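Of the protein chains in this complex, one is absent; all others appear in place.
Going by the order they are written in, the chains are A, B and C; count residues from 1 in each one.
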Amino acid sequence: MGRHYLKAAILWILLTAIGEFLALRIPLFPTAAAEEARIIDSSFILLMILGIPVFTFVLAVLIYTLSTFRSREEAPEDGPPVHGRPAVALLWITITAGLAIYVIFNPGLKGLAELRANQRADLVVRVEGSRWFWKVTYPEYGITAREIVLPVHRRVRFEVTSVDVVHSFWVPAFRVKIDAVPGIVTRVFVTPTQTGTFQEDYHFRLQCAELCGLGHSMMTAPVTVLEQGEFDAWVGKAKP
Amino acid sequence: MQTVRVHVPYDHTHTRRIGLWLFFISEGFLFLALISSRYYLFGLSRPEELNQALGLLITTILLLSSLTAYRAETSILHGDQGMFLRNTLATILLGSLFLVGVALEWAEAFRFFPPHTRFGTIFFTLTGMHGFHVLSGVVLLVFLYFHGRRGRFGVTNTWPVEGVIKYWHFVDVVWVFIYPTLYLVSS
Amino acid sequence: MDETRKRAQLRLGLWVFIALIILTVVELWIAFAVPRPLLYLVVINLADAWLIMEYFMHLSRMWRAEE
Partner (left out) sequence: MAFAPILRGLVWGALGFLLGGGGAVLVRLLLGLPAFQPEPLITIGYFPGLLGWLLGVGAWDVWAREWFGLPVRREAVYDWRRYFRFTTDHKVIGVQYLVTFVVLFLLAGFFAMLMRIELMAPGPTIMSAGLYNHIMSMHGIIMIAVAVAAIIGGLGNFAVPLLIGAEDMAFPRINALSYWLIPPVAVLLVSTFFAGGFDSGWTAYPPLSEVNAPGQVLFNLAVITFGFSSILGALNFLATILRLRAPGMTWRRLPIFVWSIFAASFISLTATQFLAAGLLMILLDREAGMTFFNAARGGAPLLYQHIFWFYSHPAVYIMILPAFGLALEILPHFSRKPLYAYPWLVAGFFGIVFLSFIVWAHHLFTSGMPDYLHGPFMATTELISIPTGLVFLSALGTIWMGRLRLKTPMLFALGFLFNFLIGGVTGIFNADVPTDLHLQDTYFVVGHFHFTIMGGMIFALFAGIYYWFPKITGRMYNETLGKLHFWWMFLTFNTTFIPMFWLGLFGMNRRIFDYPPALGSVNRFISISAFLLGSSFVVFVSNMVLSWARGPQAAANPWQARTLEWQVPSPPPVHNFPAPPQVVGHPYDYGFTNSVHALVGVSGGSGEQGVDTDG
């Protein structure tokens, strides 16, 4: 009896070690080009570190049970009559509740607080979705464009809206997403931390992520992150 | 192929009662969805153009019809056919009067808040959906009246009466919540 | 059946109706006399609904085994 528990526990630890090793070694994320991307990726990693032991626990019990307690008879005798003790169920509930609460506070609310900590912005960019293209305006400079160009290390506030149906503003390299809803203006903050262009890396793109009809998958716009000097040059050139 | 009587098991009154109440719970959620939309779309404000006198009048009519429905059910339980028929007829008339009242409301509403305004949307949907339930209740009561005239109900066969009249009261309960939602709530 | 019981039941119905009418009038008064009446209205509505469900729809019969 005790022997079974020990063996299954060893299997669990083994599988967990393999799982954690793989999860931390395999490249799981595309280019992270913003401060927000770092917060989101670290939330993801923390959830994965916590999720793998849960997954391997069930997996270990399944594998061990299937390999040990299998019966090939057509009509096997009955197994041990166990209804389960309340103590086991209570322990189980305590552990799952502890995990759930840890997850709620610790990447959830903490990450959320980090993302919302700073409401100040160096630059405001207005993005307006319509079927099926994006219109980008820079109110400070009076520029209207079909692409997003940002200076690196400057906190940007995107003010997103739509003129027809619901669209969604999503830049995979920044990891942020906010719907463009007709009638309201939604906001999202991004601080780019590295330069890049759509031509070099397809994650630098503004992609519509909410089904909006025929041209939904083609509703993209290139995103470019430049050094401050290059950005100033772009502004000078793009100004009407 | 011969026609045979197939035994319908367990289909007796208590089970039917449970079924009917479950149906009311379900319908309650439909109205909950519509009523909560009012607060989402229009907040707590109240248009001044509402005809408060008419609103109070049709509310009173519907409550009165609930009383006559209650009297109809009580009298059939005691085997009083004449009183049952009189009160059922009164309930049908009051229900129809309520629908006339809603029609008058609609005529005014088309002027002050047509369906393409926010309050009009809410107003027409809520009164329309409730009016549809009243209409179906009136139809059921008419069925009840004609069966009653042939003496089909008595102390032993009361489920159709009980079911229809419970439905009628349910429609009244719904109006009890719709009335302040449309007419009374203010900020 | 018992005539006095019938009368008592009919009288009860009338009292419930009168209570409902009074509550409705109170509702109307509150709506125009009290600022932010939502909470009061909800309470009165629940009382209304309870009166109808209990006395007209015989809600508590559901928990009584009679058949």
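We adopt the following convention: contacts are C-beta pairs under 8 Å (C-beta built on N, C-alpha and C of every residue); 3 or more make two chains touch, one makes a residue touch a chain.
Note that this is a predicted model, so its numbers are computed, not measured.
Participant: Which displayed chains make contact with the chain that has been left out?
Facilitator: So, taking every chain into account, the missing one touches A, B.
Participant: Have a look at A:2, A:183 or A:229 and name the one touching the chain we're not showing.
Facilitator: Answer from the full complex: A:183 touches the omitted chain.
Participant: Out of A:129, A:151, A:172 or A:192, which residue would touch the omitted chain in the full complex?
Facilitator: Candidates A:129, A:151, A:172 or A:192; residue touching the omitted chain: A:172.
Participant: Mind pulling the chain A residues that touch the left-out chain?
Facilitator: 4, 28-30, 36-37, 39-40, 43-44, 47, 51, 54-55, 58-59, 61-62, 65-66, 69-71, 73-84, 86, 88-89, 92-93, 96-97, 99-100, 103-104, 107-109, 111-112, 114-116, 164-166, 168, 170, 172, 175-179, 181-184, 186, 202-203, 205, 207-218
Participant: Touching the hidden chain in the full complex, which residues of chain B are there? Just list them.
Facilitator: 1-11, 14-16, 18-19, 22-23, 25-27, 29-30, 32-34, 37, 40-41, 115-118, 120-121, 124-125, 143, 147, 150, 152
The working rule: only the chains that are shown with their structure count from here on.
Participant: Starting from the mean Cα coordinates of chain A and chain C, work out the distance between those two points in Å.
Facilitator: Those two chain centres are 53 Å apart.
Participant: Send over the residues of chain B in touch with two or more other chains.
Facilitator: Touching at least two other chains: none.
Participant: What residues of chain B sit close enough to touch chain C in their complex?
Facilitator: 12-14, 17-18, 21, 44, 46, 52, 56, 59-60, 63-64, 66-67, 69-71, 74-75, 77-80, 155, 166, 169-170, 172-173, 176-177, 179-180, 183-187
Participant: Please give the residue numbers of chain C that touch chain B in the complex, ascending.
Facilitator: 1-3, 5-6, 9-10, 13-14, 16-17, 20-21, 24, 27-28, 30-31, 36-38, 41, 44-45, 48-49, 52-53, 55-57, 61-62, 65-67
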